[in-house]
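Below is one structure; the comments refer to it alone.
Here the complex is missing a single protein chain, while all its other protein chains stay put.
So, subunit A:
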Amino acid sequence: MNISPPMLASTPAKRGWLHLIGWSMALAVLAWAWQGAEMQPSALMTNAGNMTELAGDFFPPRFGNLELYIELMLVTVQIAIWGTLLAVAFAIPCSLLSSENLVPWWVYQPMRRLMDACRAINELVFAMLFVVAVGLGPFAGTLALFVHTTGVLAKLFSEAVEASEAGPMEGVRVTGAGRLEEIVFGLIPQVLPLWISVSLYRFESNIRSATVLGMVGGGGIGVALWETMRGFQYAETATIMLVIIIAVTLLDMLSQTVRKRFI
C-alpha cells in the first residue's frame, strides 16, 4: 500500500546507533553539569549534625511579631497586585505590536526584542536598579515586577493573538470599521479568555516573586525575611515562612477559582 514498511525494515540498525549516540550525549551533558554544579551528596551526610541543629533553631516558631509579618505580607500582595496590573496594561499594546498577523516585520521585530530584554532580566536585578532610581521601598519592587512581567505577558498575549482566527476580523473590516474597531470587536473577544487566565497565573507567580524583592530593598516581607536570617533569629524566620506559605496557598486557590471561570 505505501512505502513505509520497507523503509522501517531497513532502519533498525541505524536507529540503534542513533539511540546510542543520543543517550551517550545526554549522559555527557549530565556529567558535565554535575561537575559545574559541584554536586557533593556526601556533604549531606557529613554535615548532617549541623543541619539538624539548624533545623532545630527554627522550632518552635516565635509568634511575637506575627502581626508585623502579616502586615508586611499584605504589602507584598499589594506590590504583586500593582506590578501585575501595570504589566497587563502595558502588555496589551506591546503584544499587539509584536504579533506578525497585525503589524509589519519592522514593527514586531524590534518590539519582540524589547520584550525579550524585559523578560531576560530577573525581577531581583530590576529591583536593585529601581532601588537606586526611586529609593528603597515597595515602589521599587512594584516597578521591578511590572517591567519583567510586561515582557512575559506580551509574549504570551501575542502568541494568543497569532493563533486567533482571521475570519472574524475580516468580517468586522468589511463593514467599514477602522483598524482599532477590528481589533476591539474581532480580535479581543477571541483572545480574552486566554489573556485573563495567563494574567491571573502571572499574578500567582508574582506574589511568590514579591516575597524576595524585599531582600534587595524592594519592600514587603522579604525585608523581614532577610533581617531575621542575617540575625540568626531562625524562630522568627520560621514564622515568616509560615505566613508566606499560607498567603501564597490561599491566593493561588483564589486565583485558580477565578481562572477556571474563564477557560
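Just so we're on the same page, contacts are C-beta pairs under 8 Å (C-beta built on N, C-alpha and C of every residue); 3 or more make two chains touch, one makes a residue touch a chain; residues count from 1.
Rule of thumb we're sticking to: contacts and distances are computed from a predicted model.
Participant: Determine which name in "Phosphonate ABC transporter ATP-binding protein", "Phosphoribosylformylglycinamidine synthase subunit PurL", "Aspartate carbamoyltransferase" or "RNA polymerase sigma factor (Sigma-70 family)" the UniProt entry assigns to the undisplayed chain of the complex.
Facilitator: Choosing among "Phosphonate ABC transporter ATP-binding protein", "Phosphoribosylformylglycinamidine synthase subunit PurL", "Aspartate carbamoyltransferase" or "RNA polymerase sigma factor (Sigma-70 family)", the correct UniProt name is "Phosphonate ABC transporter ATP-binding protein".
Participant: For a quick check of understanding: of A:65, A:190 or A:233, which residue touches the chain that isn't displayed?
Facilitator: A:190
Participant: Of the residues A:64, A:110, A:135 or A:178, I need the one that contacts the missing chain.
Facilitator: Residue touching the absent chain, from the options given: A:178.
Participant: Just the residue numbers, please: which parts of subunit A touch the chain that's not shown?
Facilitator: Considering the whole complex, subunit A reaches the absent chain at 167-168, 170-178, 180-181, 184-186, 189-190, 192-193.
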